[in-house]
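With one protein chain held back, the other chains of the complex are shown just where they sit.
The letters A, B and C name the chains in turn, as written, and every chain counts its residues from 1.
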Amino acid sequence: MSKVDLSVNISSLKLRNPIMLASGTVGYGNEIAEFVDLNKIGAIVTKSLSLKPRKGNPPQRITETPAGMLNAIGLANVGVEVFLKEKIPFLKKYDVPLICNIAASSVEEYVECTRILNDEDTIKAFEINVSCPNVKEGGLQFGNNLSAVGRVTEKVRAVTDKPLIIKLSPNVSYIHEFAKVVKDSGGDAVSAINTLVGTAFNIFTRKPKVQNVFAGLSGPAIKPIALAKVLEIHQKVDIPIIGVGGIMNWKDIVEFMIVGASAVQIGTLNFIDPTAPIKIIEDLEKYCLQMNIKSISELTGSYII
Amino acid sequence: MSKVDLSVNISSLKLRNPIMLASGTVGYGNEIAEFVDLNKIGAIVTKSLSLKPRKGNPPQRITETPAGMLNAIGLANVGVEVFLKEKIPFLKKYDVPLICNIAASSVEEYVECTRILNDEDTIKAFEINVSCPNVKEGGLQFGNNLSAVGRVTEKVRAVTDKPLIIKLSPNVSYIHEFAKVVKDSGGDAVSAINTLVGTAFNIFTRKPKVQNVFAGLSGPAIKPIALAKVLEIHQKVDIPIIGVGGIMNWKDIVEFMIVGASAVQIGTLNFIDPTAPIKIIEDLEKYCLQMNIKSISELTGSYII
Amino acid sequence: MLIVNSPVKEIKEIQKDIFLQKIYSPEIAGQIKPGQFLNIRVSETVFPLLRRPFSICDVEGDFIYLMFNIFGEGTRILAHKHIDDTIDILGPLGKGFNITDDFDLAVIVAGGLGSAPFPFLTRLLKDKYEVHSFVGGRTKNDVITYNLLNVQTATDDGSLGFNGNVVQLFEKNLPSFKDKRIKVFGCGPNAMLRALKEVCITHNINCEVSTECAMACGFGICQGCPIESTEQSDKYLLVCKDGPVFNVKDVII
Partner (left out) sequence: MLIVNSPVKEIKEIQKDIFLQKIYSPEIAGQIKPGQFLNIRVSETVFPLLRRPFSICDVEGDFIYLMFNIFGEGTRILAHKHIDDTIDILGPLGKGFNITDDFDLAVIVAGGLGSAPFPFLTRLLKDKYEVHSFVGGRTKNDVITYNLLNVQTATDDGSLGFNGNVVQLFEKNLPSFKDKRIKVFGCGPNAMLRALKEVCITHNINCEVSTECAMACGFGICQGCPIESTEQSDKYLLVCKDGPVFNVKDVII
């Protein structure tokens, strides 16, 4: 047995280790299971689900940038019904906390999705994606609108007792204001960050490289920004934070925890080395032993400023 | 003589080519002049000047990140008086438009700096840095505060007839709102973007790698974000835009121009290859010839979406 | 699907700017099929960040071959590997060509680097089937006939072979195949594959093509590589998982 306690808590959700697989980067778990023993992972977050299936954006959907990538998948997903019928059975075979990420176009749709998914025991928590570029409320993007984020949190809270995580947009001036609204509206935790808005153009055709024009930037390029957002929240709001953005190795995870994350999500790295999450767990354990850390949760917010 | 017209206009400021050297990345021109024939550059922007000399932040001030760097220099500068006395004489020897970048802690200080510098003929335009992390108004950072940016623009406009450029912060939800305020308050152009807020921590000491904790992210990592900000402004506000952020080669410059920039600034690249700006000019010319572009300004906002 | 680090054993410039890389990879060699591909991490660093997809060009015992040109940073780094440097391979990926159909004559139609998957396909077909190859390029430098059989060439500028594109050349030759049950295997730029599809549909010819698409993961988790299906308009197929080889009847290229 390991001498280091790697388990962490996000509100009432207990994870065997802080490593979650991020929404949109592991589909519904099937393909990644060929590389990762899901039973060893902290938690898995589904691709964003909407009420009805969504076809997503036409190609080209992705492009590479320096130390990063842009994507505009357009929330392609099977919808909650098909998810329950066709995707959950596979995930039931594993002993890994399943977190359903939900994306919707209105407060009502968020609530409806949650209600439909809530009875499924395999689902251990919800992560609400308020930061997808296509989702607007009153002309503003949901994720950039304090009162919209408050309203979604409150209404979804009303229909579920499971841990409720709100995934925040980084494309705002002060992310801690959003974390505060989440807390005040009954949310249990926040994930920070979703992708940053970016674009890229072909200089010969003058057309956007990603068909949707604006796309989301992820990968190591954004890590310093994600760390700053997590730190900002940690300094100002007392709410559990799940750190996401540019994690490539165990060191990045330690860095996220030091600046305030209780757990982390691995995204883009799954595309590059899908076996990394497992290797990282071992490395984290070694670090803790070396640093004489008994429980990895001691790291959370342990910065010395 | 060249067959391509590389000259561009930013309001009444005519540049021989679109390549400007960004504030804070070429000091006051002396050292860079060993590598770059300043007479060939579009314009040079000084390190941000304040009314009084500023010592800047204690070390460590910089650190590297994936395809980027963080800096928190803390606006170390000689102050406007010393600048006029000791730094201008060197720059006078060159035939290159000099743009003074100004950073201040209050509207009054911005106005005062501009007034003092305005009589110096060598100074061809002002760039107002409203996005430095240390500068606050009413608790908010200046650059994230629409009315503060409007007020600075208006008041500085009142004391100078030279082209007035406002350098915008990218750490906001909708940068075009700021560009609009600048335009409505009498500004002639905007520079986009300044650095993004980021941080990095040492995982063994748990201390910030940059002493100031929060620092500004620059370099190729941020290029997709900078491009998206320029495009957002171009789509919504009719004002000349100077594109800045992560430019490493001529292709990046073309990309910035396509999404809407009338000119560009090279920042971090000066540290890595100070001779690059000159090489890039030749490459730009070749591209224009190849693409049958007579005047490089045709590129500005020529995206096909 | 495996992730293996395999050593480069030989790098040859088989013609100007076209590289053939021989890699010792028994794991991959043992299970890969023609038309499948590999997603290769060319550097351990964050630059370039993503893997790069390459067709399996050929298999010989425990060795596999890649064929590529220097297109951007990733292929530049790949071309500059030294002997015994290892490369990080994820694969085999996707669905390859179906060679169990009912046909007598295999016709290969390749444009530019679209020749890459065909040496391996040819190796597996040649003992059982007659194989004819139509190979095109913009100029003669872009025509890659390496290890192909019964080759006819076409160039846009007429510098080699037929003056025109390779699909036109193929169509022109169709009459000569008229008594045979033929199957066409195509690879090249999407514009070429579109033209090939049209010809094959018109003449009711069985045709599979290997399509190209920007990819992140290569194995179905990122949804980055959609291609429009002719069957279902409400969802896309994925090039990396459902393809890269499709029957032209099944996709809108």
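The rule we apply is simple: a contact is a pair of C-beta atoms (placed from the backbone, for glycine too) under 8 Å apart; a residue touches a chain by one contact, two chains touch by 3 or more.
Remember, predicted model here, so these are calculated numbers, not experimental data.
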{"item": "Touching residue (missing chain; options B:Met20, B:Ile41, B:Ala67 or B:Val264)", "value": "B:Ala67"}
{"item": "Sole residue of B:Ile10, B:Ile32 or B:Val156 that reaches the chain not shown, by the stated touch rule", "value": "B:Ile32"}
{"item": "On chain A, residues whose C-beta touches the chain left out of the figure", "value": "66-67"}
{"item": "Those residues of chain C which, in the complete complex, touch the missing chain", "value": "45-47, 73, 82"}
{"item": "Footprint left on chain B by the chain that the document does not show", "value": "24-27, 30-32, 34-35, 47, 53, 55-64, 66-69, 71, 73, 76, 219-220, 248, 268, 270-275"}
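Throughout what follows, only the chains that are shown with their structure count from here on.
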{"item": "Chain at maximum distance from chain B, centres defined as averaged CA atoms", "value": "C"}
{"item": "CA centroid of chain B to CA centroid of chain C, Å", "value": "46"}
{"item": "Chain A-chain C separation of Cα centroids, rounded to whole Å", "value": "36"}
{"item": "Residues of chain A whose C-beta touches two or more other chains", "value": "66-68, 219-220, 248"}
{"item": "Contacts with two or more other chains, residues of chain C listed in rising order", "value": "46-47"}
